[in-house]
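Structure provided below as structure tokens; questions to follow.
Every protein chain except one is present and positioned as in the full complex.
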Amino acid sequence: MSSRRQYQREFVRTFFTSPTAVEGDDSAKMLRSASQLRGMQAPDAWIPDNEDATAPSMREEGVENIVEVVSEHGEEFPGEIHPRIVWHRDDPSTRYEGFQQMLRIADPEAGAVEHVDGFVIPEVGDIDDWKKADEFFTIIESEHGLEEGSLSMSVIVESGAAELALGDLREEMGNPSNNLERLFMLVDGEVDYTKDMRAMTPTGELPAWPELRHNTSRGASAAGLIAVDGPYDDIRNVEGYHARMEENRAKGMIGIWSLTPGQVVEANEGPLPPETERWLLDVGGSEVELDDVEGGQAYDGTELGLEELDEGMYRLEDGGEIHELDEEQLRERLVEMVSYVPSMDDIVDSMAEFEAAKEAGRGAIAMTQSATLVVDGIEVEISTDRMWDEATYQAAGTPIALFRDVHEHRPDQHDELKERYGPEVVERALDLDV
Amino acid sequence: MSSRRQYQREFVRTFFTSPTAVEGDDSAKMLRSASQLRGMQAPDAWIPDNEDATAPSMREEGVENIVEVVSEHGEEFPGEIHPRIVWHRDDPSTRYEGFQQMLRIADPEAGAVEHVDGFVIPEVGDIDDWKKADEFFTIIESEHGLEEGSLSMSVIVESGAAELALGDLREEMGNPSNNLERLFMLVDGEVDYTKDMRAMTPTGELPAWPELRHNTSRGASAAGLIAVDGPYDDIRNVEGYHARMEENRAKGMIGIWSLTPGQVVEANEGPLPPETERWLLDVGGSEVELDDVEGGQAYDGTELGLEELDEGMYRLEDGGEIHELDEEQLRERLVEMVSYVPSMDDIVDSMAEFEAAKEAGRGAIAMTQSATLVVDGIEVEISTDRMWDEATYQAAGTPIALFRDVHEHRPDQHDELKERYGPEVVERALDLDV
Partner (left out) sequence: MSSRRQYQREFVRTFFTSPTAVEGDDSAKMLRSASQLRGMQAPDAWIPDNEDATAPSMREEGVENIVEVVSEHGEEFPGEIHPRIVWHRDDPSTRYEGFQQMLRIADPEAGAVEHVDGFVIPEVGDIDDWKKADEFFTIIESEHGLEEGSLSMSVIVESGAAELALGDLREEMGNPSNNLERLFMLVDGEVDYTKDMRAMTPTGELPAWPELRHNTSRGASAAGLIAVDGPYDDIRNVEGYHARMEENRAKGMIGIWSLTPGQVVEANEGPLPPETERWLLDVGGSEVELDDVEGGQAYDGTELGLEELDEGMYRLEDGGEIHELDEEQLRERLVEMVSYVPSMDDIVDSMAEFEAAKEAGRGAIAMTQSATLVVDGIEVEISTDRMWDEATYQAAGTPIALFRDVHEHRPDQHDELKERYGPEVVERALDLDV
């Protein structure tokens, strides 16, 4: 098995759950409204959630609601649809219940299954438990005359046993006695994982679990799957959600659970390259974004101070330390402190430039970025450069590959992408070789 | 195999080692005094240590001392008793010596084995090495007419090979050709691990090894075992010991090695919920505990400054940055900076409240905590709330489960628990459904 992906989507930015049945006049209300989401508000993967988001007593009705709403609105829904059913590694009756829920939802006569891309299995255990679920998928496909392997399977990793199974996937997926090639998303579930690991924090906040996220991302990478982080439940904390996503992306975990349409928008936009470039300054151990003002990139904090002395000397105060520097030393020092966040436009430029250089027989070129820094009114010209070789080019290709995956599979977001980047940048990104 | 635990204790907070034989008139002196510990000074697991804590030349006598002291005092000892014998993955003669030590200690005629819960095997290697030790346990049980599997086996993870074996446990423990179900504690040994990994730090301090601790905790979780961290040898640094334990608990590693009765007290109390609640304020990147004063929760540091301006406006200075805020903005900003550490009493309240809500058919409720913050003499009313659902409830149950495990198995600590929490809180904690 090479690690080619089995599914259309190469990236899933957003995993949005909706309760399948709620108390009230129209128990399918939440499902119905989610099914109407479009554009940046609509997730890449929509999860009608017949497990934790729905009260146990409502889950029977939840199955009916899924069938009804997905039959009616599934065709127009712009993302993939992956209902979550019940499952538990330690409880056979829950597993059998999950099987029955899938069997009903997947019945072609009910009309929903042609819009269902797969199912999400929570609370899995070791790899043999994953196989039990896979076997039910195979039976359901056989019973309903669906093509074997046509329903994808995604799992919630929320136990130590499941985390260990992430290391077995690649090997097991080639095994002729299962259909684990149907695997699609590996989704962390930190709340239940925390319980399973018996972890405790003073405030009751969830631990950050960096190793779990690494192992999920690595498991996805090794088996050609997609890694998705669990729910971020501090819903009003948009900054915190962004910080978590940035951390995740540095681990190769590009998708994240979204609990509200607002979070969907943030998480759909989060991994897309920024529309404008930014300069950061590393002051006193934390990175400050510079202001793009008339004369250049201005720092307006108080931790860094700059003053011109006589005869071309400068006095730089940085976190209590004082340095006397000539112009060249000052420039060097500031270059060390500064870093550059490229925009989509820049990334496309750099990649096109490298492609042209490669065609002309050059294997490595320097990419230069220049700016005027303004500190306490004093302007300093700086420029940084970075060597690009084939490997840099390939690694820089990830955000472009993401962008193109989104562009291909989410036509409902074309207007928003054009508005964000301008039509010309969109066109050039689609024209790259990568 | 479901991941149900094989042993009575679900938690081990403290792993306390004593030399089995020391130079002097009474070579069993240290063993004898440890065997008299009671209450918070007595560990959950006591380890008469016939390996590193005892000079090689004294280990013969150490075996005799274990037999003598455990026969005499084992019955009254309130914790479990797990002698450590010698072992090495790379040395068959050391392994055979370890076998002989266990064989002698476990001889029923000597009278100690009825009080011995198991043995601790240091310096294990890969899983096949663990099986060699397990086989010796089985032979010893057979030779001495003990029930097969009745002696538990705990290991010290102090090599890369043993760390890798943590991933195989769950699978191997179901294997009919071994009795690895006897496994009980997985204990990190960072000093020898550092040597085995050939790691170096400038000062000679031990590296923090976060991945090792994660993998040990995960291995324990997957196989229904108990994870224990290694020795913290900066004995006078109580604050550091607490910080390490807090970090460990966020990894699900609740137990820790204790080198002195003083460390035993700290480590027995550490994982128990606090007796009083606290408010923390995140100022300049670090968390400061607020003082519980007459008017509310007071901040008395200098990094945060608050001043009332005209017309309901406030001037907040936070780490060099200045903000002008109206009352509502000020409140919001402070709410973001504050966090709440619940007391045992609060946890019990919240859980009881959730249990009642669940009974009344509600799946999620908001838990609110309010306080008056006092900064530079200005009082601001704040309140934070957190949604509780079944998963939150289950995760919050870990400290309660720990408390109940302690209460059930350590009657010698009842008085100290009652004094700490008051008899009424203890009663209510025991009455929860969880």
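Letters A and B mark the chains as written, and numbering starts fresh at 1 in each.
We adopt the following convention: a residue touches a chain if its C-beta (ideal position, glycine included) is under 8 Å from a C-beta of that chain, and two chains touch if they have at least 3 such contacts.
Keep in mind that this is a model prediction, so the values were computed, not measured.
*Asks:* Just one of A:Phe16, A:Tyr314, A:Tyr340 or A:Phe354 touches the chain that is missing; which is it?
*Replies:* A:Tyr340
*Asks:* Which listed residue, B:Gly167, B:Pro261 or B:Gly422, touches the chain dropped from view?
*Replies:* B:Gly167
*Asks:* In the full complex, which of A:Arg104, A:His214, A:Arg333 or A:Arg404 touches the chain missing from this view?
*Replies:* Final answer for the missing-chain contact: A:His214.
*Asks:* Kindly state which of the options B:Thr194, B:Ser339 or B:Gln369 is in contact with the chain not pictured.
*Replies:* B:Thr194
*Asks:* Write the list of subunit B residues that the hidden chain touches.
*Replies:* For subunit B, the residues touching the absent chain are 52, 55, 57, 90, 126, 159-161, 163-164, 167, 191-192, 194-205, 207, 211-212, 233, 237, 286, 301-303.
*Asks:* By the contact criterion defined above, which parts of subunit A meet the unshown chain? Give residue numbers in ascending order.
*Replies:* 2-3, 167, 170-171, 210-211, 214-215, 217-222, 246, 249-252, 254, 271, 274, 280, 285, 320-321, 336, 339-342, 361, 363, 386-387, 389-392, 394-399, 401
Everything below uses one rule, namely that only the chains that are shown with their structure count from here on.
*Asks:* Quick check for you: after a Cα superposition of subunit A on subunit B, what is the rotation angle, between 0 and 180°, in steps of 5?
*Replies:* About 120 degrees of rotation relates the two copies.
*Asks:* Counting in whole Å, what is the centre-to-centre distance of subunit A and subunit B, each centre being its mean C-alpha position?
*Replies:* 34
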